[in-house]
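Excluded from the complex is one protein chain; the other protein chains are retained at their positions.
Coming up: chain A.
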Amino acid sequence: MAVMAESGVAQVKRASLWTRAFESRNFLGAMFMVPAITILILFLAYPLALGFWLGMTDTKIGGAGRYIGFQNFVSLAKDSVFWLSVFNTIFYTVTASIVKFAIGLYLALLLNERLPMKSMIRAIVLLPFVVPTVLSAIAFWWIYDSQFSIISWVLIKAGLITRYIDFLGDPWNARWSVVAANIWRGVPFVAITLLAGLQTISPSLYEAANLDGATNMQRFRHITLPMLSPIIAVVMTFSVLMTFTDFQLIYTITRGGPINSTHLMATLSFQRAITGGNLGEGAAISNAMIPFLVAAILLSFFGLQRSRWQQGGRD
């Protein structure tokens, strides 16, 4: 009997502890967070950590691999193809992002005006974003074909050139060609997002500026741009991240050729890891992208969002 009584007391104590825990707002809050945290850990943190770990190993396809520290990075530092891919990635990202921003902003300003058939024009602007990347890449591959290019055909028919342009067979032509394909694909995202930002700016600000006699340029410089800067920061961060990590366009159009002149870090990582079988080195190349990506994020969030700049100051 005594034993039973003791166990009964223990049960009451345990139950009350459990009940009390669920009455606590902090505990309950933490419990509600568990599913989200589990998903984050499983699908974001774990793959990232695994990528870090693989980059520190000599893992081959189908093998376990062993820890080799920074050996992959040391080896990559002496690899001319890797450095060429770093250059190509930076060139691709910087040129494509600048042009995408310029065209996207221009289109957003245009679409923000009172235009006839505005909805239809907006839908057309979105089209490149809707088409699956691989399909648009195949279309560009045909557009740039050395024998069947529609651009070359039109120019020849117009009497402007005498032979087909070697879009993808010359290293610099190929770089500019893939940049152009990326711009076509990326402009809608920038344009539509900036348009959304433009529509949040209160018309009263422009009315006040008009009363003060501000010119179009002054209104853009002192109202539009500062008010739009938070959204620019977000849009350009995403745009830079997506361009820097682009894979499908390059892999479909050039597979990194000619002579590796369009290999981005992402495509080289795939080539070394999967077709080459060296998972460790492929992961190391992917890891080498992270500092660049972090720098891009920091630049966007701490640079473009500075409050004085937003208020028209001179930072």
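We take it that a residue touches a chain if its C-beta (ideal position, glycine included) is under 8 Å from a C-beta of that chain, and two chains touch if they have at least 3 such contacts; residues count from 1.
In this section, contacts and distances are computed from a predicted model.
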- According to its UniProt record, the missing chain among "Carbon-monoxide dehydrogenase small subunit", "SRPBCC domain-containing protein", "ABC transporter substrate-binding protein" or "Tryptophan synthase beta chain" is "ABC transporter substrate-binding protein"
- Message: Tell me which of A:L111, A:L168 or A:A296 is the one touching the absent chain.
- Response: A:L168
- Item | Per the touch definition above, residue among A:A102, A:A196, A:I274 or A:V294 touching the missing chain | A:I274
- Task: Extract the touching residues of chain A with respect to the undisplayed chain.
- Result: 58, 60-63, 75, 79-81, 144-148, 163-164, 166-171, 174, 254-260, 270-272, 274-279
